[in-house]
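Below is one structure, written out as structure tokens; comments come after it.
Missing here: one protein chain of the complex. Every other protein chain is in place.
For clarity, chains are labelled A and B in written order, and residue numbers in each chain start from 1.
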Amino acid sequence: MTTAQLPPTLPQVSWSRRHLLGLEELSAEEIRTALQCSAYFARCSASGEPPRPLLAGKTVANLFFEDSTRTRSSFSLAARRLGGEVLDFHASASSLSKGETILDTARTIEAMNVDALVVRHRTPGAPHLLAQNLQASVINAGDGPHEHPTQALLDMLTIQQHRGRIEGLTVALVGDIAHSRTARSNIWGLLRLGAHVILCGPATLVSRRWEALGVEVSYSLDEILPRCDVLNLLRIQFERQQARPFPSVREYAHLYAMNRQRLQRARPDVLIMAPGPINRGVEITADVADGSHSVILRQVTNGVAVRMAVLWLCLCVAAGESG
Amino acid sequence: MTTAQLPPTLPQVSWSRRHLLGLEELSAEEIRTALQCSAYFARCSASGEPPRPLLAGKTVANLFFEDSTRTRSSFSLAARRLGGEVLDFHASASSLSKGETILDTARTIEAMNVDALVVRHRTPGAPHLLAQNLQASVINAGDGPHEHPTQALLDMLTIQQHRGRIEGLTVALVGDIAHSRTARSNIWGLLRLGAHVILCGPATLVSRRWEALGVEVSYSLDEILPRCDVLNLLRIQFERQQARPFPSVREYAHLYAMNRQRLQRARPDVLIMAPGPINRGVEITADVADGSHSVILRQVTNGVAVRMAVLWLCLCVAAGESG
Partner (left out) sequence: MTTAQLPPTLPQVSWSRRHLLGLEELSAEEIRTALQCSAYFARCSASGEPPRPLLAGKTVANLFFEDSTRTRSSFSLAARRLGGEVLDFHASASSLSKGETILDTARTIEAMNVDALVVRHRTPGAPHLLAQNLQASVINAGDGPHEHPTQALLDMLTIQQHRGRIEGLTVALVGDIAHSRTARSNIWGLLRLGAHVILCGPATLVSRRWEALGVEVSYSLDEILPRCDVLNLLRIQFERQQARPFPSVREYAHLYAMNRQRLQRARPDVLIMAPGPINRGVEITADVADGSHSVILRQVTNGVAVRMAVLWLCLCVAAGESG
């Protein structure tokens, strides 16, 4: 399936989930549905035609307990471009500082007739707790190092747009697997759709335990490079690390940065992806980030389409309003 | 009057005030009008039908000099759901840090063709100062410990929805009366509509001087409990207190927290209210907050309806645009 084959009309899909908490819980069929709808909204945006106001009358609250620019903005634009209202909740200015629990904060927001809460929290499972206790939809926008499902969906949509498929491709996630919710969500989604997944990075950041899931673990980017269709270069999340897991940034870059030399040894049609924000010179050099293999900005564009799809599926389709 | 008896059409009301600064200045008739309109908007929201864009072409600025999540969000949603534009002004990022006076800040915002300023400020009377000097409507969203009129209106709307009336009911405001603008606004509004009001709390937080207004003052929750139709449990506002006005939180909770034991000695139809954010285990225990007598989340829902009503009355009806 490619976006070009999709009809220009809103796809007829079935979807029963009110919440999107992670990709681990989704079936291959559900992931395909989410990608199909995402591709539709990506085509709408690319065509310049305004999308139908599918979220008119609905309110989406951004409930971010960790700072974010791109994810929050992406959800916000997605909801508003579909005609929804967006309520931005700034955790630092919030009642939490007055001793309120996260669940009371969420219930209060929900009580203002809010239809969906987009939640980012440093604690794994925080969105799940809310989902169990709210009538509103809960969309996980990142729960600590656990899951970040819309990020993985936009990564997969980008692969699908450029390769026409995901099944059978070899996708390497390179870098800080240990702290990366993006990695976890990608692993579940890619495996479900039949990709071969390689986790690559320093031993301190990549555990052999992942092999039990059916992924390959490698400590040498140079070794796996020629086999990869896609390289997804994760950020070194300095802000999540207590002790530095490698001797120096320079050594990390020496072993794992995607640079011109490595690109020459990669497949000629390799896709270079990164969830961003990128550290130029650390996980990727400037020429590769800006080069013809890079689809980093396409990922950002797709992010809005994916969030449109997820909000529409969870708020409308799951409620029987298929548009 | 109950909401069920209201017609589904926008009520025909008369209202002449451009500003809502407090309930002390309102007549019983004006308060009834505000509640009648609030009940209408509450019905609209509950029905799921989009309300008419009564504020289309109007701009409402949130001018909060104190942090707030729920009140700011509630006003914001109220204005936007009626088709208005909302301008969010963050005091910390503002020109105030460059030496500008509050009045110059407000006049500057007004000069951008802003129709209403929703103002929260720690100084009692700050919204009144602005109202005297602006053409725009000024809505008091809390001025220090003085007034918080929309909070009291939403409390009264909630009582009315559940009891069908306010006249003749016994309503206790429990806790930190001294620092509470919610208490002050409730006192004016409830007395005007003929309720019996009891102020209950430690002597350091409840002054006998209130008796001159016609309210009852009590230092024992257990004593008044069997007589109350409504208990409105105010937050202990630790952030407003210089010296701690009681020996310990534990002693406060022992004497004044609403818990299961006290609930059993209350009237079987007692309403448990709290302006939030609640301190679970301080003024209210978790089981009571989440129990069948609690209407705390209904208060939040009603808050949006009350703010729709107040904005419509002050911006449209007072200007001769009755919809």
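Here, a contact is a pair of C-beta atoms (placed from the backbone, for glycine too) under 8 Å apart; a residue touches a chain by one contact, two chains touch by 3 or more.
Being a predicted model, the structure only gives us computed values, none of them experimental.
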The listed residue (B:I109, B:V215 or B:V282) that touches the chain absent from the view is B:I109
Answer key for A:L55, A:L221 or A:V304 versus the chain not shown reads A:V304
It is residues of subunit A that touch the chain not shown, namely 45, 48, 50, 67-70, 73-74, 76-77, 80-81, 235, 239, 276-280, 297-298, 300-301, 303-304
Across the whole complex, the chain not displayed is touched by subunit B residues 56-57, 59, 85, 87, 89-90, 93-95, 97-101, 104-105, 107-113
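As a convention for this text, only the chains that are shown with their structure count from here on.
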Whole-angstrom distance, CA centroid of subunit A to CA centroid of subunit B, is 40
